[in-house]
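The other protein chains are all here in position, but one chain of the complex has been omitted.
Chain lettering (A and B) follows the sequence in which the chains are written, and residue indices restart at 1 in each chain.
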Amino acid sequence: MTLIDVIFWFFAAVTLGSAAVVVFSRNIIYSAFALLFTFFGVAGFYVLLGADFIAITQLLIYVGGILVLLVFGVMLTNKVVSVDIKSGTLNAGVAMVVVSLTAGTIAGIFYATEWKTAPAEMLQPTTAGELGTMMMTSYLLPFEVASVVLLVALIGAAMVSRRDRSKQEAA
Amino acid sequence: MHLPVPIEYYLALSAIMFITGVTGVLARRNAIVIFMSIELMLNSANLALVAFSTRMGNDAGQILVFFVMAVAAAEAAIGLAIVIALFRNRETVFVNDMNILKW
Partner (left out) sequence: METLIDIVKIVTVMGILLGVVAYVVLLERRVAAAIQNRIGPNRVGWQGLLQPLADVVKLVMKEDIVPRNAHRFLHDLAPIISISIAMTTFAVIPFGDSITLFGRTIKLQIADINIGVLYILAMTSLGVYGVTLSGWSSNSKYSLLGGLRSSAQMLSYEISMGLAVIGVIMIAGSLRLDRIVEMQSGWMWNIVLQPIGFITFTVAAFAETNRHPFDLPEAEPELVGGYHTEYSGLKFGLFFLAEYSNMVVASALITTLFLGGWQIPYAAEMGLSGNLLSVLQVGAFCAKVLLLVLFFIIVRWTIPRFRYDQLMSLGWKVMLPLAILNILATGLAILLIG
């Protein structure tokens, strides 16, 4: 077992373990925390795969952006002392059926396909420069569409979450 | 020269993570946990994309990951805005209590 293998299994344990805590924990603050470790684990895999830029972007967007929003959501809707007995499961039976169907499908595809990889000498770590050039040339249209999506989300989120001023003044 | 970790491992890992996320989305009743589970599923897809991209020597997969992240950020912002608005009006974050449209 080489060092790379050890690191891989370590990240695998962290990622899968914390993913399970995210989904099955009854305390939502533990879920949020476990998600932090999942994101870190996935970022670790990106580094292992030689995708530094994506790894740092993962930290920047997921850990520094999305998860902060989620923690905000948790903090605004939960108190430290409140013990939530209702925070359990819903339609567990139906959910289990659908989950096992999905799992079966994915496992079937996984075993039925012969996964091929390019020869090792062709593989080089990607640099941020290459990705940037691609984004500004062949993928320019999706890039612009993504920026419009983000702008719409920014305005939409502000609109949805702000208090209705006119109604408040009338009351 | 050591051999890199085979791509099957990454794919299996990504699949398990995806299934965990599906379970969370279907079975949990707290809307914020459902969001977290969706993020798990998106992350597992990203992991598979990066694994394919680096093992194929084609960078397009990483560009896709970038776009997935952009959409995930937009989704989280809008989704949480909706959850906060609902919490303000109905005092709940449980999806089975959000049933005003159901008669």
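Basically, contacts are C-beta pairs under 8 Å (C-beta built on N, C-alpha and C of every residue); 3 or more make two chains touch, one makes a residue touch a chain.
As the structure is a computational prediction, the values presented were derived from the model and not from experiment.
Undergrad: Which of the displayed chains are touched by the chain that has been omitted?
TA: Missing chain, whole complex, touching shown chains: A.
Undergrad: Looking beyond the chains shown, say which of A:V68, A:A107 or A:M136 touches the absent one.
TA: Going through A:V68, A:A107 or A:M136 one by one, A:V68 is the residue touching the chain not shown.
Undergrad: Which one touches the absent chain: A:I4, A:I29 or A:L101?
TA: A:I29
Undergrad: Of A:I7, A:A20 or A:L59, which one is in contact with the hidden chain?
TA: Among A:I7, A:A20 or A:L59, only A:L59 touches the chain that is not shown.
Undergrad: For chain A, enumerate the residues touching the unshown chain of the complex.
TA: Counting only chain A, the missing chain is touched by 29, 36, 52-53, 56-57, 59-60, 63-65, 68, 71-72, 75, 79-81, 127-128.
What we mean here is this: only the chains that are shown with their structure count from here on.
Undergrad: Take the average of all CA coordinates in chain A, do the same for chain B, and state the distance between these two points in whole angstrom.
TA: Roughly 5 Å separates the two chain centres.
Undergrad: Touching chain B in the complex: which residues of chain A?
TA: My answer: residues 2, 4-5, 8, 12, 15-16, 19-20, 22-23, 28, 31-32, 35, 38-39, 42, 45-46, 48-51, 53-54, 57-58, 61-62, 65-66, 69-70, 72-74, 76-77, 86-92, 94-96, 98-99, 102-103, 106-107, 110, 115, 117-118, 120, 122-126, 130-131, 134-135, 139, 142, 146, 149-150, 152-154, 156-158, 160-161, 163.
Undergrad: Where on chain B does chain A make contact in their complex?
TA: Where chain B meets chain A, its residues are 1-13, 15-24, 26-30, 32-33, 35-37, 39-40, 43, 46-47, 50-51, 53-57, 59-60, 62-63, 65-67, 69-78, 80-85, 87-88, 93-96.
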